[in-house]
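As you look at this complex, bear in mind that one protein chain is not there, while each of the others sits in place.
After this line comes chain A, so read on.
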Amino acid sequence: MIEKNYKQFKEKVITETLANGLKVIMIPKRNYHKTFAVITTPFGSLDRQFQINDEAPITVPAGTAHFLEHKLFEKEHSDAFTRFGELGADANAFTNAFQTSYLFSTTQNLKLAVTHLLDFVQTPYFSDQTIAKEQGIIGQEIQMYDDDANWAVYMGLLQLLYPDSPLAEDIAGTKQSISKITPQLLYSIHRAFYQPNQLTLQLVGCFDPVEALSVIRANQESKQFENVAVTRFEAPITVSRKKEVIQSFDVSRPKIALGIRLEGTQLTGSEATKFILATDILADMLFGEQTDWYQNLYNKGIIDTEFTTSFDLLHGYQFVSFFSETTEYELLTKAISNQMASYEDVLSRQEETFEALRRATLGEGIQRLNSLESIALRGDDTLFGTNLFDKVMLLQELTYNDILESAKKIYQNATLKRFILKK
């Protein structure tokens, strides 16, 4: 067991990798009432081709990771969900671009629930019959997203920035793509990405780490696993040619998304986390509520509190985005372009502003540590191996120069693209 102390936060993180490769991360918090547990595989919607050992490469249709997530709950004679219910545990699962996670939180029967979590995730059952039924349910889920205007804007921007890429496809896929899923495909994915050395189990909350680990170890030692080598093939980053797309939709006010793609090599590890932190503060310095820029646009009614900016770094996809609801989108676009063009002037001699924002971001990070779910899921654990405590610690290392460097990387030679959803 490796124990890492974060004295400033009065927290410790215990890590252990079992003989079969399963990584266990435990964060005991004895003054809480519940325990949150989550098991994660780094297999998400962006994973569209892979190879096991030297077997033939396998192509994965859009939506498969999410489909498998749904299907893993269903067993031959039972439903994994029901068992969590009987134990009084609140269970769920989610799939995003780069991971699939299965989770529960409970104030009772922790040992049984952890054992059940491991058992159901590690014991797949896929049949033609259950797959056919799921195709119906997910078909409806996809439709539900299609009716959501905010989702349409988000997907519209991704399609504009990265046309026909896995990122621009719905995590749930399409009715057509999921119709290609077979039991054999799901078993292959499970064999590759659900073997113990691909999985991480996190426990955060009210439990005894020694006891919990012995339950997990006993469970794993009672099972046999095949160990296979996995190669991933990432889809090439596509070229974006269009500068603007307008889509018609019944919304009360136009919804706008603007985006900037970052090209070039992707960062990894704590460097990546640091870059994300720097770009967040940078966005605040240029476009935050406390800036003259924001107040000026707000006064003119060009933006309101719905205006947001964000930065995403997902494998090869790196982009800045802006979202707003406004009829004055021409003026907004112009204002963003102007601010981008004059970033050097805006940022010059702003050390004090940077310091204040860094402190505020630190304070926000500390506030986030209240939530067991955030501790487990809001760090960059899966992508970059930095947990939420590391992330808050890294903030304290950030310098004004880091901000200037990020600004150069993002805004020098940037191309702003625009997606509009309106009546």
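Throughout what follows, a contact is a pair of C-beta atoms (placed from the backbone, for glycine too) under 8 Å apart; a residue touches a chain by one contact, two chains touch by 3 or more; residues count from 1.
Assume contacts and distances are computed from a predicted model.
Look at the options "AIM24 family protein", "Zinc protease M16-like protein", "ABC-2 type transport system permease protein" or "Cell shape-determining protein MreC" and return the one that UniProt uses as the protein name of the missing chain.
"Zinc protease M16-like protein"
With respect to the chain omitted from the figure, which of A:Y162, A:Y294, A:Y317 or A:F384 is a touching residue?
Answering carefully, the residue with contact to the hidden chain is A:Y294.
For the chain not shown, which residue from A:V251, A:L314 or A:L331 touches it across the whole complex?
The single option touching the absent chain is A:V251.
From the list A:D147, A:E226, A:E263 or A:D345, pick the residue that touches the absent chain.
A:D147
Which is it among A:Q198, A:S270, A:T361 or A:T382 that touches the chain not included here?
Per the contact definition at the top, the residue touching the missing chain is A:T361.
If the hidden chain were put back, which of A:P57, A:G85 or A:G269 would touch it?
Missing-chain contact among the listed residues: A:G85.
Footprint of the hidden chain on chain A, which residues?
Residues 8-9, 31-34, 79, 81-82, 85-91, 105-108, 133, 136-137, 140-141, 143-144, 146-149, 205, 249-253, 288-292, 294-295, 298-299, 301, 304-306, 325, 356-357, 359-364, 366-367, 369-372 of chain A touch the chain absent from view.
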